[in-house]
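One protein chain omitted, others in place.
Right, chain A next:
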Amino acid sequence: MRLPSFRERKGVFILMWKYIIKRLLWMIPVLLGISIVIFTIMYFCPGDPAASILGNSATPAAIAEKRAEMGLDQPYMVRLLSYLNQVFLHFDLGDSYFQNQSVMSGILYRLPYTATIAFICILLQIVIGTPLGITAAVHQNGLADRICMVIALAGVSIPGFWLAMMLVLFFAVKLGWLPPYGVGGLQYFILPCVANAFAGIASQARQTRSSMLEVIRSDYIVTARAKGLSEREILYKHALPNALIPIITVVGNGMGMMLGGTVVIESVFSIPGIGMYTTSAINNRDYPIVMGGVLFLGALFSLIMLLVDVIYAYVDPRIKAQYEGQQKSWRRRKKANG
């Protein structure tokens, strides 16, 4: 009895892999599109990097010479193609104009800080936000619901920088328990993560609550109750798995956003993260960093969305069937054409 079902699962596994590979290949045109758009925007952006490198005292002749040296005097198409060639054929994001460093190593240097904050925040969001939302849904309109929703409302409304500064004032300045800013051991991450995660916890709780409320009213929950299951079993075996899709979406979006760096938190706590890296590059007209950063974020976001879609498939068999259906019809089309 077990063997065919194992083979069956193996078949599904292969179908999923094909889907994943297809999606990964689709990322190429997406990233190509992103780089063309961001390159064009930067091209038309006012401001001259050559002038800012040389400073205020530079003569126009020196600036023109510098522009020629940097290749900024070339026509749009030539510059675009050479950039695409460099990125997609040589996997090189270029070097920063101002920092003596390649964009890739700049990003990789900052990524660990941003990633640490992002992962801790997402973890907090899941571990605290989801139970809050479930509690609120189960006790809809009750006291627990009110309390959870007040917390959620506060989380959504309180600006991150204000919360960050209050936390610093209290825990770092007044009590002296935690370092006020900078990077170092794990204790440096506590305040930024708490400040940053609060909004995520709130939106997670709200999403979980509304999606649980919807599911709790479904007919199959009545069926489960009619079977004699306990409320706890109904909640965790029947309701929660059905409510997961919107919850996963919130987590995925949050993850993508936070990996892009959180400028406010990074600047309050002086953390060398990706957010500060790219935003300050925009001010400096450091084109390679802006373009490389955006491209890197695009790739990261696409990967996270792919991960979210794959998790969907494992949570909801109907979605998995859709993916497999796409695969099958795609193969059928291929056969028909060949």
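Here, a residue touches a chain if its C-beta (ideal position, glycine included) is under 8 Å from a C-beta of that chain, and two chains touch if they have at least 3 such contacts; residues count from 1.
Note that in this section contacts and distances are computed from a predicted model.
The UniProt record for the undisplayed chain lists the protein name "Peptide/nickel transport system ATP-binding protein", from the options "diguanylate cyclase", "Peptide/nickel transport system ATP-binding protein", "Response regulator" or "NADH-quinone oxidoreductase subunit J".
Checked against the full complex, the candidates A:H90, A:K174 or A:R318 give a single residue touching the omitted chain, namely A:R318. Contact with the omitted chain, checked across A:Q101, A:S230, A:S270 or A:N283, is made by A:S230. Contacts to the hidden chain, counted on chain A, fall at residues 4-5, 8, 218-220, 222-230, 237-238, 241-242, 315-318, 321.
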